[in-house]
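Handing you this structure, nothing more for now.
Missing here: one protein chain of the complex. Every other protein chain is in place.
Order of writing sets the labels: A and B. Residues in every chain begin at 1.
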Amino acid sequence: MRRYARFVIPAVVIIGVLGFLMVNLSSSLVYYNTPAELQARDASDASLRLAGRVVPGSVVENEATVAFTVEDCDTTVSVVHVGAPPQLFQDGIMVVVGGTWDGEEFASSEMFVKHDEQYRTDAEDYDRTDHSCTDS
Amino acid sequence: MDPSVEWNWVLLAYGLTYGALVLFTTSIAIRITKARKKLAGSA
Partner (left out) sequence: MTSPEQSELSPSSVWPWVVMAVAGLVTFVAAMSVSPDAVQGQLSRIMYVHVPAAWLAYLAFGITMFGSAMYLWKKSLKWDRLAHSSAEIGVFFTGLAIALGMTWAKPTWGVWWTWDARLTLTAIMFFVYLGYLALRRTTDNLEVRAKRASILGVVAIIQVPLVHFSVVWWRSLHQAPTIIRPEGPDMDTSMVVTLLIAVASFTVMYVAMMIKRMELAHLEDEITIEEQSHQGPAAGDAVVAPDLAGGV
């Protein structure tokens, strides 16, 4: 009986955790939308994510919000984010924002900096141009 | 970000790494010692 319990308890726990993770994975496969995909969508209250590069010079900081434009594959979307952006938020960096789309503007309530795969000791060496179109 | 804040995160990461490595390798060492004792006792 003890041997039985020693196996069944971890098995139940592990299967439970795996099931939970699988459910989460299905929503992770489309982790974010591109600006072009978002433009093709109708306005809705459903929350979704958008990713793009912060267009240099577009950032306007207000008291409780920060407004900016993200770009990917020459398509842009205006974003208004409520709350403080992450520390690394800056011109030219990739961000993923979560919120709702009203057809014209993306209302963001969560923002992650999506650090890309470039590593440079000198800031001048960074490639900030929007050459990398996200696959679609 | 303030470099001193950045260093705090680096400190946390390296503390975590070496702390965990010491704990894990110590656990292997202790289990080896115990197993050797047990074998010596039963032989």
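Keep this in mind: a contact is a pair of C-beta atoms (placed from the backbone, for glycine too) under 8 Å apart; a residue touches a chain by one contact, two chains touch by 3 or more.
This one's a predicted model, so the numbers in the text were calculated from it and none came from an experiment.
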Per the touch rule stated above, chain B touches the missing chain via residues 1, 3, 5-7, 9-10, 12-14, 16-18, 20-21, 24-25, 28-29, 31-32, 35-36, 38-39, 42-43
Residues on chain A facing the left-out chain by the touch rule are 3, 6-7, 10-11, 14, 17-18, 21-22, 24-25, 27-32, 51, 85-88, 90, 93, 96, 110-123, 125-126, 134-135
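By definition in this document, only the chains that are shown with their structure count from here on.
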Between the Cα centroids of chain A and chain B the separation in whole angstrom comes to 35
